[in-house]
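Note that this complex is displayed minus one protein chain, with the remaining chains in position.
Showing subunit A:
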Amino acid sequence: MTKPLFAGALALAAAGLLTASAARAQDLVFLSTQLRPIEEAQKVREVILKGAPKTTYVVDEPSPFTVRMRAEQEAGKKTVSLVGALHGELQPLLTFNALDPIDDVAAKVASRGIPAGLMELGKLGSGKQVYIPWMQATYVMVVNKKALPYLPAGADVNALTYAQLAEWGKALAEKTGSRKLGFPAGPKGLFARFLQGNLLPSYTKSMVTEFRSAAAETMWGDFKAVWAGVNPNASSYDFMQEPLMAGEVWVAWDHVARVKDALQQAPNDYVVVAPPAGPKGRAYMPVVAGLAIPKGAPDRAGAVALIEHLTKPETQVITAAEVGFFPVVDAKLPADLSPGVKLLAEGVARTQTAKDALVALLPIGLGDKGGEFNKVYFDTFQRIVLRNEPIRPVLDAQAEVMRGLIDATKAPCWAPDEPSTGPCPVK
């Protein structure tokens, strides 16, 4: 039995080797770290790339993505013609010189109406266009309508404060018997983004400089009160759409793409609102994904054509409708959006246009230290809120770690911190 099995396996393998590598070898490879979940990747292949040059759409998680790009760069043989990734994921590629300057493409898409600020981000501080903005998103709060009757007196769900959120969570826990607030604090959740992009800037108008200020101390005190109303399972939540759909959580904060399913499933059950505000404003974090061309791409012309296709207003609108990432170009969303995406669009609009809105950018210039930067926030949260350690000493200790990181990368301040000449100071 073993011998025929081997022979069969070998024959199969040989046949497979020949056919598999010959197939699809001509298409342009579009490698993306975004739109990875199966349903979204399918949408990209079947809907968004319709009418574009023939493309093989491949997805990678961020860490294999960097390894692959680096390996292809070092070996000098490229398979990937176009990459789509977040601002922060494209930055490291520039450090090992794997990206082709694309000022020519920038000129071609100039008429699309991409805001100058976004185009500037696409230079990654190098003076040349490195990526073309592709789509954007942000983080919002999703509220199950069942939670609305328990809102504290006088609170407006569209203009919550952190104090009101804490009160609301308490009321929900008392009236329903279980804690109904939720944050994605699981291993793959984006909770660190909440801490650095929403919570801290709302109290301090800073992500780095005021990390250990008195205002930050107040903030952690307030947030402990919020956490008393957060479902204890939060440390296993990665995507908030699941606990929302299961009814385990009624009020959740997450990335728009990670709550979309819940909204698509039951658009009548939810409202989408801006994150809460603190004393310094309603901070939110816009997320930008960009398109870049690797140096020595096998099909640069095809990649340029693909960028043109993806930044067309029509394609941008389709992208918003199908996967819930919003246009970077001047495009009007159609009235007949699916109800779930419409909810999201409203939530994003409420966030961006809130009177007290305060933009907190994704960390810039940290290179591969981005993960450690997130860990500083998460560790601080863990020590203060989960382990109940005294706030002041923890902030002092973690501020040292943060200073070490910033000094090592020499990253200058980014919004909402005031611009700095040297590395961003941690006061």
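General observations
The rule is simple: a residue touches a chain if its C-beta (ideal position, glycine included) is under 8 Å from a C-beta of that chain, and two chains touch if they have at least 3 such contacts; residues count from 1.
Basically, contacts and distances are computed from a predicted model.
For the omitted chain of this complex, the UniProt record lists the protein as "Carbohydrate ABC transporter permease", which is one of "Carbohydrate ABC transporter permease", "Ornithine carbamoyltransferase", "DsbE family thiol:disulfide interchange protein" or "Ring-1,2-phenylacetyl-CoA epoxidase subunit PaaB".
Listed residues A:Val59, A:Leu82, A:Leu200 or A:Met285: the one in touch with the omitted chain is A:Val59. Residue-wise, the contact with the chain that is not shown comes from A:Leu31, picked out of A:Leu31, A:Val105 or A:Val304.
Touching the omitted chain from subunit A are residues 1-2, 5-6, 9-10, 12-13, 16-17, 20-21, 23-25, 29, 31, 36-39, 41-42, 45-46, 56, 58-61, 63-64, 67-68, 70-72, 74-75, 77, 79-80, 188, 238-239, 241-242, 245-247, 261, 265.
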